[in-house]
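Note that this complex is displayed minus one protein chain, with the remaining chains in position.
So that you can tell them apart, the chains are marked A, B and C in the order they are listed, and the count of residues begins at 1 in each.
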Amino acid sequence: MSEINKLKILNDPIYGFISITNPLVYDLIQHPYFQRLRRISQMGMSYLVYPGAHHTRFHHALGCMHIMQKTIQVLKFKGIAISDEEENALSIAILLHDIGHGPFSHAMEHSIVERVNHEAISLRFMDKLNEEFDGKLSLAIKIFKGEYHRKFMLQLISSQMDMDRMDYLKRDSFYSGVAEGNINSERLIQMMNVYNDILVIEEKGIYSVEKFLVARRLMYWQAYLHKTSVAAEMILTKILKRAKELTQKGEILLCSKPLQFFLQQKIELDDFNDQVLETFSRLDDFDVMSAIKEWQYHDDFILGELSRMIINRDLPKIRLRSEKVEKKTVENLKAELMKVYNINEKETDYFVFKGKIKNQAYNKSGEPIHILKKDRTVEEVAAASDQLNLKALSKPVTKYYICFPKVLLEKAVI
Amino acid sequence: MSEINKLKILNDPIYGFISITNPLVYDLIQHPYFQRLRRISQMGMSYLVYPGAHHTRFHHALGCMHIMQKTIQVLKFKGIAISDEEENALSIAILLHDIGHGPFSHAMEHSIVERVNHEAISLRFMDKLNEEFDGKLSLAIKIFKGEYHRKFMLQLISSQMDMDRMDYLKRDSFYSGVAEGNINSERLIQMMNVYNDILVIEEKGIYSVEKFLVARRLMYWQAYLHKTSVAAEMILTKILKRAKELTQKGEILLCSKPLQFFLQQKIELDDFNDQVLETFSRLDDFDVMSAIKEWQYHDDFILGELSRMIINRDLPKIRLRSEKVEKKTVENLKAELMKVYNINEKETDYFVFKGKIKNQAYNKSGEPIHILKKDRTVEEVAAASDQLNLKALSKPVTKYYICFPKVLLEKAVI
Amino acid sequence: MSEINKLKILNDPIYGFISITNPLVYDLIQHPYFQRLRRISQMGMSYLVYPGAHHTRFHHALGCMHIMQKTIQVLKFKGIAISDEEENALSIAILLHDIGHGPFSHAMEHSIVERVNHEAISLRFMDKLNEEFDGKLSLAIKIFKGEYHRKFMLQLISSQMDMDRMDYLKRDSFYSGVAEGNINSERLIQMMNVYNDILVIEEKGIYSVEKFLVARRLMYWQAYLHKTSVAAEMILTKILKRAKELTQKGEILLCSKPLQFFLQQKIELDDFNDQVLETFSRLDDFDVMSAIKEWQYHDDFILGELSRMIINRDLPKIRLRSEKVEKKTVENLKAELMKVYNINEKETDYFVFKGKIKNQAYNKSGEPIHILKKDRTVEEVAAASDQLNLKALSKPVTKYYICFPKVLLEKAVI
Partner (left out) sequence: MSEINKLKILNDPIYGFISITNPLVYDLIQHPYFQRLRRISQMGMSYLVYPGAHHTRFHHALGCMHIMQKTIQVLKFKGIAISDEEENALSIAILLHDIGHGPFSHAMEHSIVERVNHEAISLRFMDKLNEEFDGKLSLAIKIFKGEYHRKFMLQLISSQMDMDRMDYLKRDSFYSGVAEGNINSERLIQMMNVYNDILVIEEKGIYSVEKFLVARRLMYWQAYLHKTSVAAEMILTKILKRAKELTQKGEILLCSKPLQFFLQQKIELDDFNDQVLETFSRLDDFDVMSAIKEWQYHDDFILGELSRMIINRDLPKIRLRSEKVEKKTVENLKAELMKVYNINEKETDYFVFKGKIKNQAYNKSGEPIHILKKDRTVEEVAAASDQLNLKALSKPVTKYYICFPKVLLEKAVI
């Protein structure tokens, strides 16, 4: 096939069209490692709250690449030199930045692959692909690791206002229908510039930054940290924990081979050799959900009950508080549940639990957002703002929750 | 739980909010039979062409119910008497009209459950639910079966311009990003009326009807009959056929129990007793895709190769023609493939095949669309239109395709 | 004409359709006093910055009425008793709340009809219409004046989150293309309730309130207080002042009779008898802009020069500061301009001037926004919020500007 045939245009309801103009990018998208992202939901269990939220990490990654290209165009128009090689590397780095995500990452990372974060796995995938593609990803990897001398390039990929955040806020808002999260990414991109090698927003864009941060905060409360999503994700985590526990005891649970592997092994980051990576690459939402569908009928009461909760969307109650939940409350509920379910105290942990959720719209101790003022000085955005608002958005807000089965509803004084 | 708690508002990116105000409707939505629709994709394999098209039959069913409610409001405002009981029945009938869909229905119906269409299964589900809910679905079922004396009610559920079509065109257009399919359902609904017990569109809405039919035609060409979707669906059908064939020969394929059941049994409509229905209700996209993921590694070359095509989106070539594909062309390709793949002639059927696709935007021999003219006469829309356009849309257009593996690309003179 | 013919559906790009179902409302809309609002721009001079911002007070008033009807529906669904008479009165009150606006109100109120605010004129119009319509507007007027015993009804018409604000933010954002101002009015309305006769937002809507206030703040900075709009409006004010000054000296300026009248008379609120009201009702954007077009060619240098600035969009420079502009700066510029334009010191006031603009997104000393918490207590929103953000939005921000002709650009050290 001639290279020219690789040019491809994809429909995207958000940006209209996404063009793939570079043959290497095209080949990476075709690779099974990347195609796999079609089977990993971007918002995990959120579709139980927002029935439209079935979009995938595949689509998000393409969206990131698209706005990276738009941003590069704007920066070049403003006179920032970016070579073709750098441009491709930036496209590739953002395309692959999330390739290490497993299915329902958050739940997985708290149950099956503990202490293995997805960024580290992304890097493993990139290294592997770099081998396969004769070193053509080297510059992308260098930028991704923060080892390239032009700092702003990393900021495009990973900072408080990177392409990732811009796409996921817009996309998650679009598919879920939480209109509050919609951001004006086009305007933000128009306002981007580079000054002294730092990614900056021109001063007249400061209100758009504020809107972006407010939208982010609202998406956290209304979507990512929505109490029902939190409950569903916690139940999923408990299911995987229970499955691992049963497997470790010698039981063979019905599930796909790759999932079986991760239930049987204790895999840490250092164990991620090529074979583990390959097995990991076969894991996606279908393995997890198919297993849970099967486990509904397992004769372990705990595994069965938790699985049914997810499959039939018959989720436990969850209550949010601004103060910590008292130990006593949990103990009372557990005592009650022991009687109702006829289980022992340790087993009640699967059904009654507390925790906290934290929302910080803007964290200037990460890669902060910089404003390029009209006098050509650069200031961090919260300092540059005309009022308390952005300072307020920098303050983390913590909420506490308690979760328990509906059956306790009448008994509990919650 | 008190009835009042059952009131629920769901986010929908298309209509803003969908309200569930009736407790029975709420209970039906909570039922595992209906929750299962969350795991059945509305557009089947189309996400391989339009990466946003991951919305579900669950969401579509809710959307239909929502616009049914809007339509009822409009009709009542115009003086059409609709009792509360009828209103609920209409909501329930449209909510459940597609509940009999299995995963990737079209492929299933041509491979595993031959001669069993989804409408018949929907009715089985409704009857079963009617038992569980003490006969409260009786009127809904009566309307659905066309046995109720008020004819227009069936037309709201099943006709050339029913709630089903209005929601799926809009929804599929929205999620796929094929803007050409977007219709102005709000305007169409505003123009609806009932005259002599027939559902009619008021004359001033005739251009909106035309736009609706054009949009439908375009959605067929650009989405439902997109050649790549057709190829993917055909490959899926072939996979299921091969799996059934192997199973019938005594082989036990790795897959979920419900899928296993349907591979082993020859189920026809008359066999759909309660137990079969229950097993069918456990089947969804996760069973099919998980099996295909597994089957990639099966040592039957055909099953493995076809499965890899779907999973890695490495689809065969498909060519569209306005004339029938000649037998000779197929034979030549098959002969070539026998050598390349080292398979026998019968086996080439899995890889090389031809077929046709048909698109008829409007079929007046179904339940046609009626226009209520200003002089209070009713006319069928193609007759009422001021020009040839609608007549043109009534004419079916057929295209012919041939499908073959990429490996033949250099060899074939196609 | 039978009453039924008065039912009317209007297209609105924002809400889809606006229905007029009440004959009295229909007649009010047909009245020349209301039709006149078609010729009064909603955003004044803003079209010089945002070329799409040509929408009118007519459209805004209809939009307000539409969302009032939606809100009433929601409240009634939640069990708040609202009689048909009250419903009509609310529709009428919001429909007419801005009927007293003249063309470019802000500029007019600072030049021609000093000390006469538009609310007072709205009331005069309502009283006059009430006479014409045999007292059918009495309840609407009572609510509008805050004299009705059900307080929340006034809050729907005039408070920190009334129908007026909800429509104008959404509408101005839509037509100007300042996406940052778009608010989710549908969600806000869904969250509205009445508790102890106070309009409240249910707790889960608190983030939408926050988004609403942020959007309002951004619309002020980016649209209503955009420096170029401010400059244009100030120039318009100066033109009208100059025209009045020349007229008072006995000169007869070419312009329409109603404008002539207001240039010649000193009209205060007490002078607004029926005849003045009638003359006022004939004033709209066309009178003002036509006059300015004519005045471009007037031989008074000041009137001509200022008029050309508006007509050719050749606006003066304006600079924004966070500190007050020093007197000295103004004096220097004026001294320079005296030489350049060959005018006296007093006349330089027309071209060089300073001022301030103030933005307060939320003012709890007005009619504050109340949150209905889950424990059925009501709290003011800034107090109820989980962090500093809303408190920040309550703090007014002031900016200072200086405005001067472009010709001074090279001379001025600004």
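Definition applied: contacts are C-beta pairs under 8 Å (C-beta built on N, C-alpha and C of every residue); 3 or more make two chains touch, one makes a residue touch a chain.
Since this is a predicted model, take the numbers as computed values, not measurements.
Annotation: of C:21, C:130 or C:290, C:290 touches the absent chain (contact as defined above). Considering the whole complex, the residue from B:184, B:228 or B:312 that touches the absent chain is B:184. Not every partner is drawn; the one left out touches subunit B at residues 179-180, 182, 184, 187, 207-208, 210-211, 214-215, 217-218, 221-222, 322, 386-389, 391-393, 395, 397, 399. Of the residues in subunit A, those that touch the hidden partner chain are 9, 16-17, 186-187, 190. As for the chain not pictured, it touches subunit C at residues 10-14, 16, 30, 32, 35, 38-39, 47-48, 50-52, 54-56, 58-59, 62, 174-178, 256-257, 282, 284, 286-287, 289-290, 293-294, 311-314.
Rule of thumb we're sticking to: only the chains that are shown with their structure count from here on.
The rotation relating subunit B to subunit C, fitted on Cα atoms, comes to 180°, given as a multiple of 5.
Here the chain at the heart of the structure, going by C-alpha means, is A.
Subunit A and subunit C have CA centres that are 43 Å apart. Between subunit B and subunit C the centroid-to-centroid distance comes to 50 Å (mean Cα coordinates, whole Å). The geometric centre of subunit A is 32 Å away from that of subunit B, both derived from CA atoms. Looking at subunit C, one finds that residues 187 touch two or more other chains.
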